[in-house]
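Single-structure report; data block below.
Showing subunit A:
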Amino acid sequence: MSNRLLEIRDLKMYFPIEEGMFKKTTNYVKAVNGLSLTVNKGETLAIVGESGCGKSTLARTIIGLQKPTSGEILFEGKNILEFNHQEMHQLRRDIQMVFQDPFTSLNPRMKVGDIIAAPLKAYKTTKNVKHRVLELMELVGLKPEYYNRLPHEFSGGQRQRIGIARAIALEPKLIICDEPVSALDVSIQAQVINLFKDLQKELNLTYLFISHDLSVVKHIADKVAVMYLGKIMEMSENETFFQEACHPYSNALLSAIPLPDPEKEKTRERIVLKGDLPSPANPPAGCVFHTRCPFAQDSCRENTPPLEKRGEEHFVSCYFPVEHKPAEKARSVVN
Partner candidate 1 sequence: MLEVKNLKAYIDVDAGVVKAVDDVSFSIKAGETVGIVGESGSGKSVLALSLMQLNPKPPVFYPQGEILFEGQNLLTMKESELRKIRGNKISMIFQDPMSSLNPIFRIEKQLIEAIRTHQDLSRKDAERKAIELLTDVGIPDPERRMRDYPHQFSGGMRQRVMIAIALACRPKLLIADEPTTALDVTIQAQILELLASIQKKYGTAIIIITHDLGVVAKLADRVMVMYSGRIVEEGSTADIFYRTSMPYTWSLLRSMPNIGSAGNERLVPIQGQPPNLITPPKGCNFNPRCLFAGPECLEVDPVLAERGNGHLAACVLSQREFNERKRQLEAVEREGVRG
Partner candidate 2 sequence: SKDTTSKTAKTGGEESAGEPTNGGLLKVAYQSEPDTLDWSYTGASPTRDIGWHIFETLFALDKNFAIKPMVAKDYKVSKDGLTYTMNLREGVHFHDGSTVTAKDAAASIDRWRKVSSVGKITGAYMDTVKAVNDKTVEIKLKKDYKPFIASMAAPKSALIVIPAKIANEAGEQPLKPEQLIGTGPYKFEKWDKGQKIILSKFKDYSARTETDWGGLTGKKTAHFDKIEFQIVKDSQVMLNGLKTGLYDYAQNIPADLYDVVSSTPNIDPVTYINGYSTMTPDKSEAPFNDLKVRQALNYALDKQAIAEATYGNKKFYSLDGALFDPEQTELYSKEGTNGYLAYDKEKAKKLLKESSYDGRTLKIIYSNNNENYKKISQIVKQQMEEVGFKVELAPYEWATFLDKWKDPKNWDLEVVGWSTRFAPSELGMLSLGTESSGWYKSDRWQDLLDQWGKAETKEQKKDILTKMNQTVYEELPFYKIANETSLDIKSHKLQEYDNWLGQRFWNTWKSK
């Protein structure tokens, strides 16, 4: 129990679709729609899913940029949704965020030193701000002479390092990373992924790592959660997921990723999903995935499958999970 850093219970975040001058709400975008998950101390939980499935909304809700419609967010056992302004301010020290776009997440008019110092100044944690900033810069691999430079003088990878330095400045307990490498070029992605791993080891950080790129996830995550239309479809340990993912959607995701290996690519059995992601304003009834699921049956259209335990730390929300026969394992899982 004490191992649980963050626990989310049945979280819902609906955005009203407002129309007209009196802002009559005609419908809701159900960005996060009854989502539960747990993050343990010191581990990395990766959340994967396609664009628009609610990943960023989840992140923003946890960090308090939005008030959720309902649900609970327990941080170290306390429901942060009941926090007052003061408590919220204190909580922010413990939860920090690294953003997706290294170009828009840094104020273009502030010097690197000031960007990293902002949280330190907001909480007045240390007298010698500059010293601490230089320390952090060293930690993320930025040269001290960059202190007075402006963000535009840096490459994307370097900028992302600045963002990371800012996020770890207050020694938070949890860092939420919303697609921190998806905007980076492949050759540079690797640098940042490595940095994340190193920092975790060094500072004993806990990550909630959001990504749509399963190959990145595979390199960084301890656990993987697959999200679809505001819900968790499957959640398991990294190893288990890549070996035995059993939700049809997880499998589709896994098989959709092109491998930089022509032979495997050509022999691989893929599951190409039909159709597009339905609109989160009108999610399908029953299992939200049924419209694109190759195995959908009538029961899927009528009832919503619960997130059920399937193995040690392995949960699936599906009536007809894919069974992996030992022999097939290798093939279904790409390598």
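Following the convention adopted for this analysis, a contact is a pair of C-beta atoms (placed from the backbone, for glycine too) under 8 Å apart; a residue touches a chain by one contact, two chains touch by 3 or more; residues count from 1.
Behind the choice of candidates: all candidates are chains of the complex that A comes from, given by their letters.
Bear in mind that the values here come from a model prediction, so they are computed numbers and not experimental data.
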Pick from 1 or 2, the complex member that touches subunit A: 1
Give every residue of subunit A touching candidate 1 within the complex, in rising order. 50-51, 155, 185-191, 193-194, 197, 212-216, 218-219, 238-239, 242, 252-266, 270, 272-274, 276-277, 292, 334-335
